[in-house]
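Removed from the display is one protein chain of the complex; every other protein chain stays in position.
Every chain is named by a letter (A and B) in the order it is written, and numbering of its residues begins at 1.
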Amino acid sequence: MTSTSDTATPRSRKGVDGWRWTGRIFLTIMILYTALPMVWMLLTSIKSGFAAMQFPPQWWPTEPTLASYRKLLDPQNSVGQDFLRFFWNSLFVSFVTTVLAVVVAVPAAYAFSRFRFPGRKFLFFAVLLRNMFPAVIFLVPLFILMRVLGLVNTHGSLILTYLTFGLPLAIWLLKGFYDNIPIQLEQAARIDGATRFQAFLLIVTPLSVPGIIATAIYSFIGAWNEYIYAATFLTKNEQLTLPVGIQRFFSENTTDFPGLMAASFIMSVPVVVLFLVLQKYFVRALTEGAVKH
Amino acid sequence: MAEVVLQHVMKYYGSMAAVNDVNFTVNHGEFVALVGPSGCGKTTTLNLIAGLLPMSGGDIKIGDRIVNDLDPKDRDIAMVFQNYALYPNKTVFQNLAFPLQMRKLPKDEINRKVQEAAKVLDITHLLERKPRELSGGQQQRVALGRALVRDPAVFLMDEPLSNLDAKLRVQMRSEIKRFHQDLNATIVYVTHDQLEAVTMADKMAVMNGGLLQQYDTPAQVFANPVNMFVASFIGSPAMSLVPLDVATVDGKTVLTSAEGWNLPLSDANARKVAGASSRKVVLGARHSTIKLHKSQVAGSVPSKVYTVEPTGDITFVQAFLSGAIVNISLPPTASVAPDEMVWLEFDQERIHLFDGETEMALRAA
Partner (left out) sequence: MTTLAGHANAPRGSIPARPSILQQMWTSRADYLYVLPAIVVMLIVIAYPIYYTIELSFFKTPPGLQLRDKIFVGADNYTAILSSEVFWRVTINTVIWTLASTLIAFVLGYGAALALHRDFAGRAVLRAILIIPWVISAVAASYIWKWMYHSDFGIIGQVLVQFGFTDRQPNFIDNVHTVLPSLIVVNIWREFPFAMIMIMAGLQTVPEQLLRAARVDGASTWQRFWHVTFPHLRGVSTVTILLLAVANFNSFIIPWIMTGGGPSNASHIWITHIYELAFGRQRWGVAAAYSVLLFVILMALGYFYVRALSGNEKEQGA
């Protein structure tokens, strides 16, 4: 910047600074709004039950303790046994859901991206419209359906449900990726001697790995956090997933806030870690899938 | 190597005919260019030959087989794409090996063939690189290599040079031509650039609006365009087309302009004009066949200079004639100024005459 342009536009320079400061202040407030509840969760979880309920509050725990975590993660006592079983159940359901979601969504998204078959547009919007309807509407009929299929009180009922409910967005995200892979690559492969399916498997699939990862994270997080179906379809204690298990457990132990906060923290760790490690794929998927559509 | 025959080939998109009753035969070892403006159906035609699109009607023969219902992989063809379509996650070696792997060739044979192809195209030192690490020209060579390695019956090329810069394009043009001569390959080559078609092809198929306009050697297409579209599409600068009326003055057939001048026609040309469906006739002339005079000579017509473009060895002049613009080439020594009045003399042997209604070339009856 030369001095002439500085003097020529003093107003706009001031304006730029003004906006920049507005942005900074706004960001600070948003960070506080976002982070303070999480910080408070952590601080509470390392307090004793007594220290958590003091007035005025202990901002910083005077005697930090990992007792709550020890209790939840100890396979020797009954609380720990339950909690670890819930954790394992959640992990199993989420993992199987994720694998199946990828297996089903990949060919569907590819077809929506590439083929021009009759009804394609209608099908795509039907898939998207699925997003519109709340879980509650499906609860009773699905419960009956699961009984017919003999899946009540099994993790299969949850996996089947999560699969369908995660599919629309998964397909949407993946379709964006496929749209960005030039069709000439497949044409070249088919001329080089590949069948349509080989072209898809050998050429397109390796290129869509980032999209598949994004789809997988999305499915995993969705299944891990789901509450309403798990609360309805499962009644046996040993099959509960984490969100329901925690809710059942703490509706009986209403004052154990450090324990509740520790449980909430442990429940959040897998998804947050997964998200932080793979977030670039996720944001990219949204960019390419959702925005460009 | 084999010949390719298209018979009554049709392709509809909805009710729009993208390729409309196209017939031509590419003989064994021939280099044929499909040329036309964008949207003329040339790439669609190529994709039909490749089997990447289903046909709406007609037959395509490659060699002795009708291939209408064959998958691309079973047609014994290779294709080079405009954006090269190199597999981005494979190395150059793997790209070249892919078509051979698909044909389940033994490993050592794949290795040998890839090395051979790489040597021919001078890309041996690039074999371990990924496509994104290559320059445009190198990618182009790899794409050619992937087609070459298979030893297919027919090579299909879809605007393979249009993503290269001007200098590289000229170089690759001669390389592809050389490639054709060395292999005696049958090649169908799509381009929108008429210069590429004229310089490289044994024959060119000029397309417009889904219809095949003319199929002949470049020299024939250049010398005897069948209609005004072909006349204006082939050659640079384009052939000048001047709409005029036919009249008879003193028993002789002349072309008359609203500007008030008459151009007498030779007997041969007068016979051609006699076959026109109405009095409207379009006069066509290439820039090199028009003489420019500073003063009136016999048989010349008055015109006004619009622009003068020196290019070094030739100076191009654009001039107004009866409401149309005429291109004339002059030696660089000529001195002409914009807005100057000049007289144009047409070479009666080399002018083209088109029917003003049907736009078809007029031929002696």
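Methods note: a contact is a pair of C-beta atoms (placed from the backbone, for glycine too) under 8 Å apart; a residue touches a chain by one contact, two chains touch by 3 or more.
Here the structure is a predicted model, which means the values were calculated and not measured.
Enquirer: Considering the complete complex, identify which of A:73, A:91 or A:111 is in touch with the unshown chain.
Expert: Hidden-chain contact among the options goes to A:111.
Enquirer: Any idea which of B:29, B:57 or B:237 touches the chain not displayed?
Expert: B:57
Enquirer: Hey, which of A:93, A:171 or A:216 is the one touching the hidden chain?
Expert: Final answer for the missing-chain contact: A:171.
Enquirer: Given the contact definition stated above, which residue among B:124, B:224, B:256 or B:288 touches the chain not shown here?
Expert: B:224
Enquirer: Of B:138, B:214 or B:300, which residue touches the hidden chain?
Expert: B:214
Enquirer: List the chain A residues touching the unshown chain?
Expert: The list for chain A reads 12, 15-16, 19-20, 23-24, 26-27, 30-31, 33-35, 37-38, 40-41, 44, 52-57, 103-105, 107-108, 110-112, 115-119, 123, 125-142, 144-145, 160-161, 163-164, 167, 171, 179, 196, 221, 224-225, 227-228, 232, 242-243, 246-247, 250, 257, 260-261, 264-265, 267-268, 271-272, 275-276, 279, 283, 286-287, 290-293.
We adopt the following convention: only the chains that are shown with their structure count from here on.
Enquirer: Taking each chain's centre as the mean of its CA atoms, how far is chain A from chain B in angstrom?
Expert: About 55 Å separates the centre of chain A from that of chain B.
Enquirer: In their complex, what parts of chain B are in touch with chain A?
Expert: Residues of chain B touching chain A: 47, 50-52, 71-73, 75, 77-79, 81-83, 85, 87-89, 98-99, 102-103, 146, 150, 156.
Enquirer: Taking the touch rule as given, give the residues of chain A at its contact with chain B in the complex, in rising order.
Expert: 182, 184-185, 187-196, 198, 203, 206-207
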